[in-house]
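Showing subunit A:
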Amino acid sequence: MRLFRIATLALTAIVSATAADAQTVRVGFVTSLSGPSASIGDLMDKAVRLYIEQNAASIAPVRVEIIRRDDTGPNPEVARRLTQELITRERVQLLTGYIYTPNAMAVAPLINEARIPTIIMNAGTSAIVRQSQMFARVSFTMWQSAYPLGQWTARQQGVRRSYTLVADYAPGHDSEQAFIRGFTEGGGQNVAAVRMPMNTVDFAPFLQRVRDERPDALFIFVPAGVVARGIMKAYADLGLAQAGIRLVGQGDITPDEELPNMTDVPEGIITMHHYSADADRPANRAFVEAWRRAYGANSTPSFYSVGAWDAMAAIFHVIREQRGQIDPARTMELLRGWENPNSPRGMVRIDRETRDVVQNEYLRRLERVDGRLVNREIETIPMVSDPWVRFNPAPPR
Partner candidate 1 sequence: MDQALAIAVSILFLGTAYAMILYIISVGLSVTMGLMGFQNLAHGVFAMAGGYVCTRTMAEFGVPFLPSLVLAFVVVAAISVAFERLLYARLYGAGELEQVLFTIGLAFMAIAAAKFMFGPISQRVDLPDYLKGQIEFMGRGFPTYRVFLIVVGVAIIAALWLAIERTTFGAQVRAAVDNRRMAESLGINTGRLFTLTFALGSGLAGLGGALGADILPVDPGYPLRHLVYFLIVVAVGGLGSLRGPFVAALLLGIGDSACTILVPQIGAFFVYAVTLGLLLWRPQGLFGRM
Partner candidate 2 sequence: MTTAALEVQGLNKNFGALVVANAIDFRLEPGARHALIGPNGAGKTTFVNLLTGRLQPTSGRILLGGDDITALSQEQRVKRGLGRTFQINQLFKGLSVLENVTLAVGERAGVAGDMFRVAGTHRGVVEEAYGLLERLGIADDALKLVREVPYGRQRLVEIALALALNPKVLLLDEPAAGVPQGESKVILDVVAALSPDIAMLIIEHDMDIVFRIAKRITVLVQGAVLIEGTPQEIAADRQVREVYLGERDHG
């Protein structure tokens, strides 16, 4: 029996070697294409296709084949099964995608066992990359933006008391802790940390409470999308801005794609994020232009798209360097320390030690330009690595 298994494995190795000889690199791409988060998967998928279209020539004669799978949302069992199938049936050499943390966590044992380098496009919980030596991440972490935002807020004149309002789930908890840590380390005092149930429909009572409390700054985190719009609306309705309460948050509360529908939201909201579609960098202008040419003038890429874009850039890099012969160890070596100075988000790097993303965080101000709301970058905090790692050193192996 054991012999049989060894024989199968050997055969498998030969088969995959032959596949590589054909100069096609097979990449498994797991994201959500149906269900409530289908639009996120769509933003990622469009970026993947656009990248390949633009850069296919750069790896010729090697070709890259993307095998897409739909994990339907935060369903780790589905993501795991699809990944398993991608590895065993489709014989992929690289994996990428993964919007949700539980999905990424669930595939860690698989990629460990099969030794498949996996580049996370989105999932943002700090601890993920520690789950497997085969993970690298090009997206972001909650701490990466919320912590420096806390520090920055503490430095502002007249801001001494902050109030945090986050969606009551793991990413929200991360953001809350990161912001409060940054803010209190900077000398501020957080007066209340309120968590809002995920099914909250009317946010006004939460904001009314904030108004009555009169903090100097209000930090909000909710998942991007309909919820973000609802809470921004309530912020505007209750006149918190007029009451002198400054709103700060991560990019999720003013997502680029929702901005056209956020009417009446007051200018001046400060957000910290690694990407805005309106950023005035040549690489970004080219990216957005190409995007609109391909997908229509009304279509706007978002940070999801940029995560996918840079994941593809990293994948193309390892393919180019190995001339299409993907070796897991060598691939991970290539990913460690990989840099892309020409990302739409500016410089981005995969840390040599942690395999996690290091990138600029941009402080943006919500402004009305030609009658339309944009997140204008006003300050850059260069090359931020995940602060969480510093506060939570990995246990010795």
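Selection rule, in plain terms: all candidates are chains of the complex that A comes from, given by their letters.
Please note the rule applied: a contact is a pair of C-beta atoms (placed from the backbone, for glycine too) under 8 Å apart; a residue touches a chain by one contact, two chains touch by 3 or more; residues count from 1.
Just so it is clear, the structure is predicted and the values come from calculations on it, not from any experiment.
S.K.: Using the definition of touch given at the top, pick which of 1 or 2 touches subunit A in this complex.
M.R.: 1
S.K.: Looking at the complex, which residues from subunit A come into contact with candidate 1?
M.R.: 36, 38-39, 42, 168, 194-202, 204-206, 208-209, 212, 225-226, 229-230, 233-234, 237-239, 242, 257-258, 260-264
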